[in-house]
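One protein chain is absent from this view; the other protein chains keep their places.
Here the chain labels run A and B in written order, and each chain numbers its own residues starting at 1.
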Amino acid sequence: MSAAVSVENLRIEIAATGTPVVSDVSFAIAPGEILGLVGESGSGKTTVGLALLGHARRGLRIAGGSVLLGDRDVLTQDEEERRKLRGSAVSYVPQDPASSLNPALRIGLQLREVLDAHDSGGARDYSARIAEMMRAVALPDDRAFLKRYPHELSGGQQQRIGLAMAFANRPRLIVLDEPTTGLDVTTQAHVLSTVRELAALHDVAALYVSHDLAVVAALARRVAVMYAGRVVELGPADAMFASAGHPYTRRLIGAIPRLTGGRSLVGIPGRALSPGKRPGGCGFAPRCDLRIGQCEQEMPELRPIDTDHMVRCIRAELVMTQDPGKAGEPVEMPAADDAEVPALRITDLVASYGRHEVVHSVSLALAAHECLALVGESGSGKTTIARAVAGLHHAWTGTIALDGAELHPSARKRGGDARRRIQYIFQNPYGSLNPRRTVGQIVAQPLKIFGTAGGREADKRVAEMLERVSLSSGYARRYPDQLSGGERQRVAIARALVCDPTVLICDEVTSALDVSVQAAIVELLGSLQRDLGLSMLFITHNLPLVRSIAQRVAVLSQGRIVEAGEVGQVLANPSQPYTRQLLSDTPSLETAIADVSLDEPPAETFGK
Amino acid sequence: MSAVKGAGEVGGGITAPAESPVPFRNSSLIFRALRLWRTRIGAALVGALVLLAIIGPYVAPYGPSVPVGEPNSTPGGNAVLGTDYLGQDVLSRFLYGGRGILVMAVIATAIGLIVGVAIGLVAAYARNALDDVLMRGMDVIMAFPQIMLALVAVAVVGPQAWVIVVAIALTTVPRIARVARGAAQPVVERDFIACSEAMGVPRWRILFGELLPNTLGPLMVEASLRMTYSIGVIAALAFLGLAPDPNGANWGTMIQQNQIALSVQPWGAVMPIIAIALLTMGTGLIGDGIARTAAGIDRSRSAE
Partner (left out) sequence: MSSILLLALAALPEFVVAVVLVILLATIVFHVLPAISTIPPGSQPWDNIPALILPCLTLVIAVAPYVARIMRASMIEVLESDYVEMARLKGLPERTVLLRHALPNALGPVFQVIALNLAYLAGGIVVVEYVFNYSGIGSALQDAVVNHDLPVVQALAMLIAAVYVVLNLLADVATIMVTPKLRTRL
């Protein structure tokens, strides 16, 4: 039985300049198999995924290589031939279902047209097929549902429509591009299981593109890791996660939060370089602590180090014998100080949006020098609580007390001292910094507003703060659009800490960041919190992350606290069904690897 | 410049979401816009005509109302471009004729811009009943075409310069307010504004220190558009005989006065027509150049 798809030496470049974006990518997928394609932003993984459909985004051009579907090379076909293949022989499930469905057309029509476009038989009545497709993705199959518009569906439902459209014509290959980004953990779990079932049922090969290793581990038997436009490792998931051969893969795994053990996370210093700025020789060399002279001179070949396990590193054997290092060690958490007045006490908080009550009588205490994690899915009210504490959300009743002193709902009406002592870090690094100000001005702003320091003194403190967050003082003259997401979050942290606050509220501060960057930021926050004795309210939907930074955790569901307690306690022995469900739905490396090795191996494995 | 990514978007973060309007540092916006041919042509046209209007009176061979020959005579003798319907020198009148229009247009647009931006930003930031009240007020003014309001004002009060300026400024305000509000609304939603609010920065400071600088792109485009219209309306009013000085040199009045003699002596009407046409085309091109540059920046930021 031959491979469903076989990619050889794929090369994609920027159309205008010829700069390579993706080079030398080769892999094969068997029918019914799911191959995970992992990489962080800028690695080129989405570009590769699209190339399997013979499509390149604006400004890019597929310059070489072949994509064999069966015996036909997609890349040599003309446009009309490719159009016929798309949706029928190979289909695509996009990342953002909300923007990929046409807002002006009913979903029934959008489903039907993918059948219609590829139906040579000319059959007009697709109702039966459509009903069947809907049942396959666990959606209602009645006509009323099909008459809805995309905005009348939830995110999970929209994504299932996307899956239905992709599987409709029984393709040989499906490319899934991070299809669960932005979905709740529970919905994500459902979508993933649907993908697994359908792929197995129809013997469809699947390429699952993702930056989330935990998810990929749960789904794929084989994984390819991409860095700087090349495949750096390709092999069976369990072997790779147990002991990776490439330094990058190893560090990536070390950066993933775990559910068990108080693990510190280790990020990867430096950042990936954009096409055109990549060095000669191994792309990862500048950031690799195992590099030697030869690494920088020539690009290593992708070579086998084991059956079906290939690595692009000349020191792969050495890498595999390395011990994980700092990653995995328990974190030293100071004991929370219960004797003092709690830094923050929330009593009977009831918050609403308009007439809609979203937080129902929540009570919390944040002890001095403690980090409390607030965990919940979207809509649970965690951000509302955070914003109420900061004075950004005004429609609430109850009391919020800072060091015993009650706070006014609106930040403007609070005293300068109260405003200074509560600082907030936002989720979106691209929106939280004023694009028209330099980094130095941004970090100095609180000093000016609260009158803490001025002139030379202010400059000094800004420089100190930047050093503290591991940004050289030269950053002060740059503008935000010259910084990466991780660097921007560091600036946001510097800004928040420059005035010696007491309480730091971190609102999903790593959700928009790559895994390795997330690790670095979480470690930074953790060490700052411990060194400065801050009380921190850490809001996230990512349960395993909590382990690495917080001492206590409170689980929120639909505006109520469901469970609260010590992190180790809650994660190991959850007492509430909601918490248990949340834990079991969260993909994690440990459980995924255990699952994978229990499944039956496929009929034949393919490698190169 | 790479068409795919800016420096800050690779590695260490998910690609920046497409945000609109994403402002660039505003000096760079103008300079980048000047890289486009259309902006350069526009700027050249406007520059040349403004220069002409300002310097004209100093280099004109005769005064604007000095008879130099037979009415409607063709070029030759004293008059390089011939004479108009009263025997005045066409060239001199042409050189004197731009100032009035330009000065009034600039002042009117400037006033409209200042007031309109203030109203638009306040409305966008308020996000509540104040927003609705302000915008409905603007809608009332906008229901009437600019020239109609100016005509009524002039007919009631008289064709004085200040009346024209006020009328045009008044009708420019709502149109700019609407654009300013539209540009400011997405910015108001962004976290750095919330951050300043949480720190207690006074409202006016947020409006003009943080909101305004981030809406300059669309505002510059709209300002050039409004300039184009202001020039058009003022010239049209002059054409209708409603200039502050009906006998003074004014491009609009010149067209009206000399159109009858077109078959005999075209220059009296053709020169001012060309001047007005080039001026308005110039401002239009500049505005379009800026708009395209801003859109191009958006696109390259959200590519991939």
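Keep in mind that, in the parts below, a residue touches a chain if its C-beta (ideal position, glycine included) is under 8 Å from a C-beta of that chain, and two chains touch if they have at least 3 such contacts.
If you're wondering where the values come from, they're calculated on a predicted model, not measured in any experiment.
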Absent-chain contact - pick from A:R83, A:R129, A:H360 or A:H394: A:R83
Hidden partner interface residues of subunit B, rising order: 38, 142-148, 151-152, 155-156, 228, 231-233, 235-236, 239-240, 255, 259, 262-263, 266, 269, 273, 276-277, 280-281, 283-285, 288, 299
Touch list for subunit A against the chain that is not drawn: 50, 53, 55, 58, 83-88, 91-92, 94, 96, 99-105, 113-114, 117-118, 149, 151-152, 165
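Assume only the chains that are shown with their structure count from here on.
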Between subunit B and subunit A, distance of the C-alpha-averaged centres to the nearest whole Å: 47
Subunit B residues within the subunit A interface of the complex: 2-17, 19, 22-23, 25-26, 190-192, 194-201, 210, 213-214, 303-304
Subunit A to subunit B touching residues, read off their complex: 14-17, 19, 21, 40-42, 46-47, 57-60, 211, 271-276, 390-392, 411-412, 414, 416, 419-420, 422, 424, 426-436, 445-446, 449-450, 479-488, 495, 512-514, 516-517
